[in-house]
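Mind looking over this structure? Questions follow.
One protein chain omitted, others in place.
The block that comes next holds subunit A.
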Amino acid sequence: MLNNIINFANYWWFRYLMVTELYVVEKWERVAIHVIFMVLFCVFWYFNYSVLLSVTGNLFGYTPMGNILPGVQQASGIKVT
């Protein structure tokens, strides 16, 4: 069972490396690219969280979640703009 899962993960990891051409590069380059991927992902996530969410909120007239929740001061506690 565990073996199967490991095999499955291994196989698809291999396929992933293949389609991104990371299969042919050196180990440190693979790590570097993955770090770049992660950084890009985080930047996008933060951008979506901080900018895109508020812009779309304003655009469509949704009230931010923090303003609706009772008993929570504005801009304190959960910060969901």
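As a working rule, a residue touches a chain if its C-beta (ideal position, glycine included) is under 8 Å from a C-beta of that chain, and two chains touch if they have at least 3 such contacts; residues count from 1.
The rule is short, and it goes like this: contacts and distances are computed from a predicted model.
The chain absent from the displayed complex carries the UniProt protein name "serine C-palmitoyltransferase", chosen from "serine C-palmitoyltransferase", "Actin family", "Mediator of RNA polymerase II transcription subunit 17" or "N(6)-L-threonylcarbamoyladenine synthase".
Seen from subunit A, the chain kept out of the figure touches residues 6-15, 17-26, 29, 32-33.
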